[in-house]
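This view holds just a subset of the chains, kept in their places.
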Amino acid sequence: MIGESGIAVRNIRRAEAAHVAELGKYGVATLHEAMGRVGLLAPYMRPIYAGAKLCGTAVTIFAHPGDNWMLHVAAELLQPGDVAVLGTSSANNDGMFGDLLATSFRARGALGLVIDAGVRDTADLKSMGFPVWAKAIHAKGTIKATVGSVNTPIICAGALVHPGDVIVADDDGVVVVPKARAAVVAVAAAAREAKEAKNRERLGRGELGLDIYGMRENLAKAGLKYTDDEATYLKESQG
Amino acid sequence: MIGESGIAVRNIRRAEAAHVAELGKYGVATLHEAMGRVGLLAPYMRPIYAGAKLCGTAVTIFAHPGDNWMLHVAAELLQPGDVAVLGTSSANNDGMFGDLLATSFRARGALGLVIDAGVRDTADLKSMGFPVWAKAIHAKGTIKATVGSVNTPIICAGALVHPGDVIVADDDGVVVVPKARAAVVAVAAAAREAKEAKNRERLGRGELGLDIYGMRENLAKAGLKYTDDEATYLKESQG
C-alpha cells in the first residue's frame, strides 16, 4: 500500500540493464513522448546544477517530514546503477540529504538522487558530480526517529514509482519508465528521435511545421482566419 | 479584443529597426526606469540559462492550456529580428516549446521566445544559444487541437503586449517597450545611463547616495532619527 511504513524490501526486480542503457540515450522529453505523454514528475523538481543527467533503476524511499532515517536504510540496498527516489508522507523542504550520504550512496554505486523534499551541501554535491533533483535547497537538519519504508511503491512529486523502474533525469526534469515497459519505450524513443532528426533538418532549412505536418487544412477547419492587415483587424475588434 | 481566438494577422507594423537597435544597448532595469517604471513582465518569467539577452520586435501568440498549435502558425509570420511572445487563456506550465520549434524559429530569423507557460529541451536550447524566458521548465507534451491567435494584443505575465512592440530581456527579466514609444524611451535610457555613470563613479570613490542625491534633509523631515548608541536604543525600545 502506498504510504505504508516499516518495510524494507531487500531484493527487487530491476529493469534489465540493456534496456536501461538504451533508455539512457534519450532525454526526458523524448521518453515522456515515447511513453504516450506520461511518467513525468512535477516541474518543481529541479536539478541542483545545470547539465546533470542520469539514467538508472529506482530504489524507492518513503520518509516522514523532517526525518531522513530511511536514507541510511536505503544506502545498504543500493546497487551500482541505482537511483534513490524519495517521497514523503506530507510536504517537507528540510535538507534530508547532503555530502555524507552522497559519499555513502556513491560508494554503493548509486548514480544520483530524486527527492521530493530538500537537499543541502549542494556546492559539495556539484564538486563530487553527484546529481540531485529536488523540491528545495535547504540546510535544515533532520532527525532519525520514525521509520518509513524502502523499496515499496511510492508517489514522488505526483508520479507513481515502483522499485526497479527506470528513472531518467536531465535539465528538463524527471521521468519514470515502468520496468515492464522499458524495452517498448526504448524502441518508441528511437523511432521518435529518428523522425525528429528528419524534421529538424527540414525545419532548419526554413520549411514550416505547417507544411511538414500538414496543418493548414485542420487549422482552417478549426476556425483560424488570416487577416492581412493589422489596422483592419484592430478596427474590427472592438472592446 | 484580448483573448480573442481564431485570428492570425499577417502584416504588422514593427518598431523601427534603428530604435530597436538603440534599445538593445540597455538592460531591462534601465528601460523600465526610462519608461517611467512600467512595462515589466512578472518576475516569475526567468531565462532558461544565465547570461541570455535579446532585443527584438514582438510577434504575439495567444494559446490555450496544453496546446501549442499556434506556435507553428507563428513560425510562418516571424521575420528576422522578431521575438515570439506567448500568453495563454489560463495558467499552464506545459512544455509548449522545444528544440524543433527553436530550429524552425531560428531558421525564420527569430531571436528568442518569451512564454508564459513551460518550455522543454532546455539543454538543447542552451547549446543552440536560443534564449527563452519562461514560467516553467517542463517536459510535458502538448496537443494541437484548438486555435488561438497570432499577432493580436495579448497579456503575457501581467503585461500588455502588442505585435511589433519592442521586447528586451536579460537576466533581470523582460520588459515591453510600446512601438510608439521606442524612440523616446531610447533617448531617456541614454540620458539615464549617462547620469548613472557619473553617480557610479562617485559612489565607487566612497561618496554616499545620501550626499549625492541630497537625501539627508528629506530623511529628517520624514522622521528619521539617528541614535549613536545601540545599548541606549535597546533600553528605550521596549516590547
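Per-chain residue numbering starts at 1, and chain names A and B are given in the order in which the chains are listed.
Definition applied: a residue touches a chain if its C-beta (ideal position, glycine included) is under 8 Å from a C-beta of that chain, and two chains touch if they have at least 3 such contacts.
Please read these numbers as outputs of a predicted model, since none were measured by experiment.
Trainee: What number of copies does the complete complex in this structure file have, with 2 given?
Mentor: Of the complex's copies, 2 are shown; altogether there are 6.
One rule holds in what follows: only the chains that are shown with their structure count from here on.
Trainee: Cα centroid separation between subunit A and subunit B, in whole Å?
Mentor: Taking the average C-alpha coordinate of subunit A and of subunit B, the gap between them is 29 Å.
Trainee: Applying the document's contact rule, which stretches of subunit A touch subunit B when the two form their complex?
Mentor: Residues 27-29, 32-33, 37, 40, 43, 46, 50-51, 170-173, 175, 196, 199-200, 203-206, 208-210, 213, 215, 218-219, 222-230, 233, 237-239.
Trainee: In the complex, go through subunit B and note every residue touching subunit A.
Mentor: Residue positions touching the partner: 1, 4-13, 49, 69, 72-73, 75-76, 93, 95, 98-101, 103-104, 106-108, 118, 120-124, 126, 136-141, 144-147, 151-152, 163-164.
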